[in-house]
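In this view, the complex is presented without one of its protein chains, the others remaining in place.
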C-alpha cells in the first residue's frame, strides 16, 4: 500500500503537501530545469507587486550559521508582465500555482489580486503581509492586527479563490495576528516569513546587506517556526502551511505533527535544488514505516507533555 | 602598543568586555577548572530565585541547526544558598560578578535583590525579565512595557548598585521595552535572551523538551541579536551588553560595531569551554591589526548604507 | 575533581572492530595518567555540521604514547563522521571529565555488567585493576549483546585472566538470553561472598543491575549516559533524578553513581 500524500486545503486538492516557498523558486522556470515541477504539491511564486521592482543594490544576501540573510527588496516583474510572460509557462506543469502578492498599500494588494482573479492557472493567492524588506511598510501590515484584518477583507472583495495570509514571526503574539487574518476572511494561514536579522562585515564595518538588515531564513529558524505553527494551530481553525528551515522529510513531519496541513521549502532549494524530489520520496517511506495510510494522519498529532 | 580592552559600564570598570552568559557558566566553579576566571570581564551567574528550584524534568535540551533549545526551568540553589555556598568561591577570582535574578512576581525580584544588596562581591545585578521557561509569567515581564518599568523601578528601591535589564527578543518592538526599562531606572540593557522555539521527535511524536517549548540559543540566533542590539542602540542612551550566538572575536566585533559596550558568551561555552580565552586573545589581535588603541573605539561604528 | 583540558589532538590509530564498532587511539595528550576508569572525554570533529561534542568513555590509556583509546558504535550523526576519520586527522577533545569508578576492596568479588557501548569503561576498569595487582579470578565479567557481533575485544578480555561470561540474546555467542539472568544466578550462588557490582550499558540493563544490587544488598556503581551539551556541569541539561529527591548532573556528579542513588 502506497501512503496517500494528497492533501486538501480550502477545497483545493494538492498532489502532496510539499510546496516551494515564495522568493526561493522564481516563477518556476529555473527549477523545472532541475526537476519536473509536477513533483510539487504547489509552486508559490516570488512576491508580485503592482509595478515591476528591480530590488535593492547588492549585496542582497549573506550566509549565517545554518541560515542566510536576504534583502532582495521584492524584485519582480510586476503583475502585468507576470500574467503575460511568466504564468503561461506554469499552465501545463501539472502543479498547483499559488501567487504570492505584496504591496505597500492596501489598494496595491487589491489591484494585484483583482488582476489575478481572472487567471485560470492561479489556484490561490498568498498575501505577503510580512515582508521585512520594504520601507513603505511591508511589515507593518503583518504586525498590526487591525491592518491585517482590513487588508485581507479588502482583497476578499475582489478575489474569490482561496486566500492565504502569510504571517510574520516578528511579533509578540502571532496568535493575535492569526485570528485577525482569519477574521478578515483568510481561508489559509502560512507561516513563517523570515525573521529580522543583521550581520556586519568586520573588515569594512559595513552591514553585509545594503538594506542594513534583512530576513533570516534556513535551518537556523526551524525551531522558531515550529513554535509559531504550534501556537497558531491551537488557536485557529483554518488550515496552516508550515514554513521555515525545512530541508528534509523529517522536518516536514515535525511541522505536520505541530498542525501544518502542508509545508513550503525555501532556502533548502538553494542548497539542494532538487530537494523536493527527495522529500516526497522520504515522506512516503516514513509513512510506510509508521504504517500510516495518509499524510493527513500526522496533522496535529504531537503528544505534548 | 597593546590595545586597551578595558570597558566601563555604569561606573564599574571591567578588565575586558567578555562576560559569560547566565545559565551557561553555573556559579563559576566548573569553568574555573578549565580556565582561570580572571580571563573574563565578568561572570554572570545562573538565574537566582528566592527559593531553590530543581527545574524541569529531562529532556531539557535539544540540539538544533547551529543552535540548541533549552528549558532548564531556572534550576538554581535559591538566593540564600547562593550567598552562603556559591558566592564566596567567586570572591577572590579577580573577575567581576554579575548576579542574574529571576522571579515570577515583582516582589520576588525585590526580595532577592534586597538580599544581594549587602553582598560586596556582587558588582551588578542583571534582571532576567525575559526567561521563556517559567509558566508563572517569566516572559510576561519582558514583553510588557509597563510591567518592565514597574519591576525595575521596584528593584531600584532596594538595590543601589547598577542594574541591568535583560531583554527578550520575542516582542514586536524591543525598543519600546528598552525605553521602559531605561525609564524604570535600568543603568544597563543586556540583550538578547533566548528565542522561543520548539522541536518534535518524529519517532515518538513527543516534543524534544518536557516543557514542550524552550529557548533557542547559539550561532543560529546571532543575526537576530545583532538586529535587536542595533535597534536599541539607536533608540536608547544606556550602555548595552550584546548577547546571542557569539563564538569568536569576530562576533564580538560585530556586536560592538552595532553598539554593544560588552558582550556575553553563552552556548559557545558548551562547545568550547575555554573559548573566552581565545576570544580575548583574538580581540587584541584584531584591534592591533586595525590600529585601534581601545576596544571602545568599535562601539556603534557600523557604517550603515 | 581534577582540571580538564580542551585541546586539539590527532588520530594515532583507527581500527574497525566488528559490525559498526570502531576503536580510536588519540594523542599526544598531556597528563594522560589523570584519566581513570569511568572518566570520559568530550569529542568534536572540526568543521562539522554537528554542533555539540559527544561523550565517549575512555576505554584505555597508553601512558608511554600519551594516548587514550575510545570505542564507539556508529549510531547517528557524529559517530558516522567519526567512522570516516583517518590516521593523522585532527579532533578536539576535552578531558578527563566526570567521576571515576571507586575500586573494590581486594577481598571483594567484582561483577562487571557490560552491554553495547557500555563495555569500554568496564574494560578500562578491569585492565586498570590488573595493573594494580587484583586477582583476575575475583572479577566476573558479564558481557551482554544482541548477537555475537556485539561482543568486542574477546581475546583482549581473556588475556586479563578474568572470568568471562558472554551472553547473547540470539545465543550466537556464549549463553543465550539477557545478561541479567546469569548474574542473578551467580549472585544467588555466591551469596556468602562480598560482592560488588559495576554496570554500564543500555538503560534496561542498568535498571536491572540497579535492582539486583538493591534486592541482594550488593554495593556497586553504575555508569550512566545522557545527552550532554556541555559535559562539564554548566548547562544542567544532563540531569538524572535522585532517589533522595532533586537532580544530579550525569556529567559532573556522575557518570558513575552508586547503586540505589538514582531513579532509573
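Per-chain residue numbering starts at 1, and chain names A, B and C are given in the order in which the chains are listed.
In this text, a residue touches a chain if its C-beta (ideal position, glycine included) is under 8 Å from a C-beta of that chain, and two chains touch if they have at least 3 such contacts.
Keep in mind the model is a prediction, meaning the values are calculated, not measured.
Shown chains touched by the hidden one, complex as a whole: A, C. Listed residues A:121, A:273 or A:300: the one in touch with the omitted chain is A:273. In the complete complex, the hidden chain is touched by one of C:8, C:49, C:135 or C:203, namely C:49.
Contact with the chain not shown here comes from a single listed residue; of A:5, A:24 or A:145, that residue is A:24. By the touch criterion stated above, the residues of subunit C touching the omitted chain are 47-50, 81, 86.
Annotation for subunit A: contacts to the undisplayed chain at residues 23-26, 30-31, 33-34, 46, 54-55, 57-61, 63, 65-68, 70, 72, 75, 218-219, 269-274.
We adopt the following convention: only the chains that are shown with their structure count from here on.
Chain nearest the geometric middle of the protein is B, using mean C-alpha positions.
As a whole-number value, the distance joining the C-alpha centres of subunit A and subunit C reads 48 Å. Taking each chain's centre as the average of its CA atoms, subunit B and subunit C sit 37 Å apart. Chain contacts: subunit A has residues 66 touching two or more partner chains. Residue positions 49 of subunit C are each in touch with at least two other chains.
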